[in-house]
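Just one protein chain is left out here, and the rest sit where they should.
Labels for the chains are A, B and C, by order of writing; each one numbers its residues from 1.
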Amino acid sequence: MDLSVKIRDKIMQNPVGTASGTFGFGEEYGELIDLSQLGSIYTKAVTVLPREGNPLPRLTETPYGMINSIGLANTGVKGFLENKVPFLNTIKNCAVIVNVAGSTEDEYTKVIDMIDSVDSVWGYEINISCPNVKCGGLAFGTDPVQVERLTKEIRKRTNKPVIMKLTPNVTDITTVATACEIGGADAVSCINTVMGMKIDINKKKPAIYQKTGGLSGPAIKPVGVAAVYRVSKKISIPVIGLGGIMNWEDAVEYFLAGASAIQIGTANFIDPNTPIDVLDGIKRYMTNNKLEKISDFHSFIE
Amino acid sequence: MDLSVKIRDKIMQNPVGTASGTFGFGEEYGELIDLSQLGSIYTKAVTVLPREGNPLPRLTETPYGMINSIGLANTGVKGFLENKVPFLNTIKNCAVIVNVAGSTEDEYTKVIDMIDSVDSVWGYEINISCPNVKCGGLAFGTDPVQVERLTKEIRKRTNKPVIMKLTPNVTDITTVATACEIGGADAVSCINTVMGMKIDINKKKPAIYQKTGGLSGPAIKPVGVAAVYRVSKKISIPVIGLGGIMNWEDAVEYFLAGASAIQIGTANFIDPNTPIDVLDGIKRYMTNNKLEKISDFHSFIE
Amino acid sequence: MIQKQCKVISNKLIAKDYYELVFNWESSFNPKPGQFLTLRPQGLPLLRRPFAFSSFKDNRAAIIYKTVGKATKGFSSLTEKDSISILGPLGSGFDLPKKRPVLIAGGIGLGPMLFTAIDFAERGLSPILVIGARDKSFIPKLELGKGVEVVIATDDGSLGFKGNVTQCLKTEYNNILNNCEILCCGPHIMLKACHELALEYDIECQVSMEEMMACAVGACYGCVVETTHQEKYKRVCKDGPVFNSREIVWI
Partner (left out) sequence: MIQKQCKVISNKLIAKDYYELVFNWESSFNPKPGQFLTLRPQGLPLLRRPFAFSSFKDNRAAIIYKTVGKATKGFSSLTEKDSISILGPLGSGFDLPKKRPVLIAGGIGLGPMLFTAIDFAERGLSPILVIGARDKSFIPKLELGKGVEVVIATDDGSLGFKGNVTQCLKTEYNNILNNCEILCCGPHIMLKACHELALEYDIECQVSMEEMMACAVGACYGCVVETTHQEKYKRVCKDGPVFNSREIVWI
C-alpha cells in the first residue's frame, strides 16, 4: 500500500495532516501523540508582525460544531523563527507546512521571504480567508483576480510547495480554485471555516466578541465534501480536504470526493488521538477495498 | 404583548411560520397540529408547469443535519389551483404564503399572474435559489443585478407582500438583500439551504442522486443567524429568519439577531409540534424579559 | 395519525440483532398491518426512524427492529422506565387479498408480516408465512397461534428450507403459487424477486417498500419511488409503503 502524497516535487509520507490553528505549532500535542507518524502539520497562521488577536470571548459551541474568532493571534515571523522553529526542527518524517496570513500581498510575501531558507519548513499553506484591506474588508479568497495575482507573487518567491487554502464563503469556490491553479499553486486545501454567529439569549449578546466567526466541526462536513468534490472535478492539482473530519469514515468520504490528502481540525480538541486513529482506519479501508494508493479513491465518483 | 408582524400593509398574527418544502401545503400536518395557531405557512414551491422532481435517493442525514434534493417536485400552478387552494381556503387566521420558483423571469411572473386573484393567498415568497438557465446554472439569487430585476418584475404584478428568499451560498448576502430592497421587495427571508454533499463509503457513491444538495437542520443555525444579523443591519425591510430552528431558544436567537419573524423547517420532521412549542416559548421569554413586541428584540445587538 | 409520548412496556432481544419493543398505544388510531410509525432517536441522529408495526392489541403495540446504526443501537437500551416519542400510524397498509395470502418476510420485514399473518389468520384467510434469513440465529421463537402456516428458509439450511424464499416457494409450494396472492416485506432484492415470481405465475403481489424518510407524513416528497404512473414518483410514506408490485419501476 502506498500512502504517500506528492505535492510539487515533494512527498508527504501519508495523507493525514493537522489543520492550521487547531494544533498550535505541534508542541502541545507532541506530549499526547507521536508527531512523526503524521503526514503533515499545518501551523497556526504566521503574519509579518506579531498580532495579539481578537478580544474575548473567542470561542463558542454550536449544534455539533463550534465558532472561533481567534484573529490570527501569533508572535509574528520573528517570534516564529526564534521560538517555534527550534521545536519544528526536531519533528521527524512529518511535513511541516507553515500557514501564512496577511492583509496585503506584501505581508504574505514578506513572511515567505523571511522563512523560505528554513529547512524544516516543508511548504506553505496560504490562508486567503483573511480580510483584505484593499478588498473592502471582504476576504482575499473571494476574488479570483486577486487570488491569482497573490498566488503568482508567492510562486515567484519560493520553490517549496504552495497550497492555497480556500474559503467556502463564496458564490462559486471552483472559480477561486481555478485562479489558484492558473496562478501556479501546487495544491489547494478546502475548506476554511464557514461564517457563523451565535447569540446568548440570556445575556442578549453575541456569544463571541467579534459577533460573527468561523464555524467548524462535524456540522460543516457536508459543506467541505461538496467543495472538495466540485473543486477536484474542476482543477488538476491535488486537493486537500478538511472540514468536520472526526474519524476515518469521514476521511474516506473526502478521499472519495476527490481529496488527495486531508486535515484534522476541530477533532483534535475532542480527541487528540484522532489523526492516528484516522490513519489506521484509512489503512484498514484500503486493505479491505483493495485500494493501492490514494488516487485509487478517485475513480468511483464521476 | 403584541406578537403581530406587519409586512407591506398586511398583518401576520404571530411571527412563527413553517418553511417551504417542509410542510407541504399544510394538509398533512393539519392532522397533527392546529394550523390556525400558526402565523404563516409557506407552501412547497409552485412552478408554472408540473415538475416530477429529481431521481431518488433525494434525502440523506448528515451530522446534526440533513441534505435534500427534492428538485421542486410539484403539480404546477394549475394543479395548485385545483388541488391545493380548496384546502388552503379552509385555514383560518394563518397567512398562506406561496413559495414561487422558476428557471426564467417569465416562469416566476406567470405563476404570480395565475394565482394573484386567489383570496387565500396572503403573499409570495420568491425562491431565488433555483438554478437560473440564463445565469449559467448558478442560482438567480447569487447575482444582485438579476435579483433586482426579478424583484421589480414581480413587484409590478402584485400588491400582495413579496418576500425574497435568499440563498446563503454567496460571497456577500447583504448585497443580494440590498438588491431585493431596491427592487421593491417587502421583506426577505434567509436562509435557504446550504450546499452540501455526502458520500456513502460502503457503496462508494454519493448518498443522493444529485450528488450535491441542500443542507438544513441544526447544523446550519449559525449560518442562518449570521445571515439574518448581517442582512438586518443592512436593509430596512423586515427580515424573516430560518435555518436550524429546533426550539424557542433558537427562535429567540434569530429575533435578537434582527429577525421580525421566523420559519420552522427541518424541525417539523423531528417534532411536528415544534411551531406551537416555539410560539409558547417566545411568549414566555417576552413576558420574563418584559418585551412588548417583536421589534423590542432588535435593540440589544448593535 | 398522532404524535405522542408512549411508555415502553418491554424491549427484548428476540433473535440475533433483533429486538421487540412493546409500548403503550392508547389512541383512537388503530394501526393496521403494513402501517408504520416513526420513533424519535435520543440525542444525536436527527431524523425520526421508521418501523413497521409488528403487533397491536389491547392498547399495546410493538415493533421488531434490527440494530444497524446509531439510532437502533440507542433504542436497544430503552427500558420500562423510559418513554419515547411515536408518530403514527402512518401509510396505507396491506389490502385484504382476494386469494390465499402468501406472506413473505425477509430480514427487517419480519415485524409487519407477523402482524399481517396474525390479522389474516383471525379473518380466516389461512395465510402462509414464509420467513427468510441468513441462518437460524436471526429467526426468533414465534408464537403465532393457529391459522398461520409458517415456512422457514435459511441461506445455509440451518433451519427449514436451504435457499432463499422464492426458491423455497417454487420448490415446496409450487402447487399454491398459481392460486394465491403474495404480500411481502424485506430487502429490495427480495421484493424484486417476489415481483418477478408474481409475474411468472400471473398472480397479484403487494410489496412494502422502504426509502429514506424525513417527514414520513407525505409533506416533503423525499421518500419517493419510481412508479409506472403518469405522476412518476410516489411517496413511500403516504402513497405506500405498500404498493402493487406492478406499479413499481424495478431497478
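A few points about this structure:
In the analysis below, contacts are C-beta pairs under 8 Å (C-beta built on N, C-alpha and C of every residue); 3 or more make two chains touch, one makes a residue touch a chain.
This one's a predicted model, so the numbers in the text were calculated from it and none came from an experiment.
Displayed chains that the missing chain touches over the full complex: A, C (touch as defined at the top).
Touching the missing chain, out of A:G65, A:G123, A:G224 or A:P275, is residue A:G65. In the complete complex, the hidden chain is touched by one of A:Q13, A:Q210, A:N247 or A:N273, namely A:N273. Contacts to the hidden chain, counted on subunit C, fall at residues 43-44. Hidden from this view is one chain, which touches subunit A at 21-24, 28-29, 31-32, 44, 52-53, 55-61, 64-66, 68, 70, 73, 217-218, 266, 268-273.
Methods note: only the chains that are shown with their structure count from here on.
Among the remaining chains, none touches subunit B as well as subunit C. Geometrically, the chain at the heart of the complex, using CA-atom means, is B. Centroids of subunit B and subunit C (each the mean of its C-alpha atoms) stand 36 Å apart.
If you average the Cα atoms of subunit A and of subunit C, the two centres end up 47 Å apart. With centres defined as mean CA coordinates, subunit B is found 34 Å away from subunit A. Shown for subunit B are the residues that touch two or more other chains, namely 64-65, 218.
Contacts with at least two other chains are made by no residue of subunit C.
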